[in-house]
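Read through the structure below, which is laid out as C-alpha cells, and then see the notes.
Only one protein chain is missing; all other protein chains are in place.
Residue numbering begins at 1 within each chain, and the chains themselves are lettered A and B in the order written.
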Amino acid sequence: MNRTIIVLIFLLLGPGTARAQVPVKERQFVYGINAFAWEGYVGSLSAKSSHTIYVLAGHRSILSARETLVYFWPITGEYRADWSGLNASVAGNLEVLQAGHAVTVLPRQAYVIQYPNGPDSGPAILYVGEEAERRYRAFVEARDQYRDALARYLEARRRYLEALDKAAAARQRGTTVPLPTAPEEPEQFRLFSSDVHDGFLINLPLGNYTIRVRGPDRQIVAGSQRTLVVFTHRREAVGFTIVPQTRWTVPERADEPGSTIYARQDQVLYFQPYAAREYNDLAYTRLVNPQSAEGRSDGWRWEYTQSLAESPLQLAGVSGVQTVNGRQYRVEQKTGEALGYEVIEPPAGQTSDFSGFKVQVQGTLNLTLLDTAGRPVPGSERIVRVPRLGTAWPLAIIPLLPLTLGAAVVAWRREQLGGTGRPREV
Amino acid sequence: MTEPVVRTEQLTKRYNGLVAVSDLEVGVEPGEIYGFLGPNGAGKTTTLLMMLGILKPTAGRIYLWGRPLEDNPLAVKRRIGVVGEHDYIYDHVTADEYLRFFADLYGVANPTARIGALLDRLGLLKVRTLPARDFSRGMKQKLSLARALLHEPELLLLDEPVSGLDPHGIVDVRRLLLELNRNGVTIFISSHLLSEIEQTAHRVGIMHRGRLVRQDTIPALRALLRQDPTLEVELQAPVPNLDVQLLKLPVVRQAQTNGRKLVVTVASGADHRGVISQAVAAAGGVIVGMHAHEPTLEEAFLTLTDAAVERWVS
Partner (left out) sequence: MGLVGETPDATRIRSAWMISGRPTAAMVRLDLFSTLTALAPYAVVAVAAALTGFVLQNDLNRVQEDGLLVISDPFAVSLYGGVLLLSVYLAAAAAMVVAREREQGAVELLSYGPVSAFSYLLAKFTSHVLQYMILVVLLLGSYLLLAVATGLRLRGSTLLAMALSIGPAAAAAALGLLVAALIRRVRPTILAVLGLALGTVGLQVAREVLVRLPSPEFHVNPVQLLRWAAVAVSSITQWLLPFGYVDRELSSMLRGDLAEAVGVTVVAGVYAVLVLALAAAGLARTGIRR
C-alpha cells in the first residue's frame, strides 16, 4: 500500500516537476516559415521532421533555413525558438523532390515583407531579391523622412501652442492679436516593413513534395528534410460578414453558398461581402501553424480573400427587387437609446467604424451580389428569412404525432385480434 | 421396383464424442405409414432433423425420392410437411393469418379455400380469427398439423403429432392420417404412443441409443415374440386345482388361476384352444370366454430394447 502511494505521488509530481523546470534548449536546424495566408503572411516554425509544411499553391511563400535554440514549451505543447539566443542562417540550396525525383533547386534570396497600410491592415507584400533590398531602403528612407517631418511638426506645434497662449493672454488684456496658424501634421506613415532576411522563395504547383537543404559541402544538412504540401482551394464563392444593428460588435459570417440567414422581422443588418475560397481545414490550420493539433482532414473552411464592397447588392423580396450600394457607417454612442448607440453614416471629416450594405429585414429576401455588368456573382446568393418566433407548443405536439399514429395502429390491431380471453377448447 | 421415399445410408451423427445416431439404415416405402419408435434420447428427433437438412450428418447420406438431400433441399422440402417436436406459433397473429403466411410461403393455390377446409377438418374453423397464442396445447397441435398439410405434401414427417390432444382429438387425427395415407401420402411418425403407432403404422423402426434395433411390420414383430402364445380364459365359477390338471397336458407350458380367470401359456405352432376347452370341461369348469393374448407393440418394443441393452452390456 505504501509503495503504491509513493508511486502515485511520483506520477502526480512528474508533470508538475516538468512544468516547473527551465526548458532544455537544443541547438538544431529549423525552417522559419513566412507563408502566404489571406490574412497576411503568417510566421511559424517547423522544428521537427514531422512538422509538415503547408503552403498555398499559386502564392509566394518564404522558407528560411536557420539554426537556433529549440525548446519545448509544455504549456502550449509546441516547440519554440529562442531567436535572441541564436539565429544563424544556414547556407545551402533547397532541393525540391517529388516522388523521389528532383523538381527544382531553389537558391537563397533576400526578402522583405511590407504592409503598405500598417501591420494590422492587410494586404502584405513580399519582395525578394534586389527589389527587396531596394524596397527596404525606400522604407527606411521614407521612415526617416517621416520622423524628420514629425519632429519638425512637433517643434512647429510647440511654437504654435506657445504663440496661442501668448495670443490668448493678449486678448485677455484687450489687445487684438492675430491667432497663429496651426501647423499641418504630416500624413501618417503607415508603411511597415520587416528587416531584410534570406530565405527560399516557394511558388510551386499543387502537390506533395520533399524538401531538404544541401550545403556548400554538397551534403544534406542534418534535420533539414521535410514534407512540403502545396494545396489549393476547393471552391470559390462570395462570403458575407453580417453585422446586426442590435449587436454590432459581434458579427456573424455566412460563408457557405446557400446558407440561410434568419433574423427578426424589421431587424437591420449590414452585409459585408468578400471573395472567399474554401480550403481543407487541416491544411490551412497547419499553414498557419505546422505544429497545430487542431484541424480536421475531412473538414473545410472558408477564407476571405478580398472585399467586394464596391459591388452592388440586389435584394428581391415581397416589396419587389431593389439594388443597394455599400456605404460607410459610424457607431455613435447615445444616451437614452435602448441600445446605447446609434449606427449612422459618418458626417464629413469623421471616420467610419465599418462599411456594408444596409438591409432591413421584411419577410423573405433573396440577396445576390452583382458584378459590373449587372450579372449575379456566382456563389453570392443568400436567403434572409424570418422564422416564426412565438410559442413553443407546436414543437412539443409534432413529435407526438408519430407516437399517436403508432398507438392508433396498435389499437386497431388489438381490436382485430378480438381482445383477450382464451378460446374454448375445440 | 419404386424407390423408397426416404432412405438413409449409414447415417451417423456425433456431438463432441457423443453418438446420437449410429449407422442408421432406414427405408420408408411410398404410401406407407412408418412408425419411428424409441425412448427419449434414442436419436429420433436427431434423425428427423437430419432428414430435413437442419442438422448435418457426421457420416452417411440421406435420399429422398431417390435423390441425395443435398441436391436441392429447398425444392425437396416443398414436398414435405412437418410437425416438429416443439412447434412455434407466432404469437402476434390469428390462426387464419398463421396459415395464410405458410400458404404464401409454400405458394399454395387457392389458399382461402384450402385453409378453410383444413381448419374445418381439424375443428378449428370457429376460432380461426382468434390469436393463436391463446390456443390450448391441443389446439396448437392441430394448427401445426394444418400448417403441415397446407401444401398437400407427398411426405409427412410427424414428431409426436397427437401430443397434447384429448382422446377425441387423437381419434380425429388418426382418422385424418389414415385418410391421407389412403390418398397416397407417405407418413413418417415418431411417437412415444405405441398404441397409436400400432393402430396406424404399416412398419415400425425401433431406435435405441442411436441405433436401429429392428425395422419390420407389426405382425412380424409380434411374431418374434409369439414363442408361446397365451390364452386368457374366463370361467363361470372357480375350479379348484385346475392349473395343476392343465399342467399335465403336454401342450401347456404354464397355467395360472386367479378366481374365475385362467391364464394358460401353450406351445406355439398350433391352435390349442380346443384342447384347453376339453381339459377345463373335464375338470368341471364352464368356459364363459376365451381369447388369445396377442403380444403388443409395447411388449415387442420393451423386449427388443432390453435385448439390445443386454447385447451391449455383454
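Everything that follows uses one rule, which is that a contact is a pair of C-beta atoms (placed from the backbone, for glycine too) under 8 Å apart; a residue touches a chain by one contact, two chains touch by 3 or more.
All values derive from a computational prediction rather than experimental measurement.
Peer 1: Quick check: which displayed chains does the absent chain contact?
Peer 2: If we consider the entire complex, the absent chain touches A, B.
Peer 1: Of the listed residues B:A59, B:L105, B:A237 or B:L302, which contacts the missing chain in the full complex?
Peer 2: From the options B:A59, B:L105, B:A237 or B:L302, the contact with the absent chain belongs to B:L105.
Peer 1: In the whole complex, what residues of subunit B lie against the chain that is missing from view?
Peer 2: Counting only subunit B, the missing chain is touched by 49, 52-55, 73-75, 77-78, 80, 82, 84, 86-88, 90, 92-93, 101-102, 104-107.
Peer 1: Spell out the interface residues on subunit A facing the chain that's missing from view.
Peer 2: Residues of subunit A in touch with the missing chain: 14-15, 18, 72, 74, 76-77, 242, 244-247, 250, 252-254, 256, 258-264, 267, 269, 293-294, 296, 298, 300, 383, 385-389, 392, 394-396, 398-403, 405-407, 409-410, 413.
Going forward, only the chains that are shown with their structure count from here on.
Peer 1: Distance-wise, how many Å sit between the C-alpha centres of subunit A and subunit B, to the nearest whole number?
Peer 2: Taking the average C-alpha coordinate of subunit A and of subunit B, the gap between them is 89 Å.
Peer 1: In the complex, go through subunit A and note every residue touching subunit B.
Peer 2: 416-418, 420-426
Peer 1: Using the touch definition up top, name the residues of subunit B that touch subunit A in the complex.
Peer 2: By the definition above, subunit B touches subunit A via 94, 123-124, 126-127, 129-131, 134-136, 138-139, 166.
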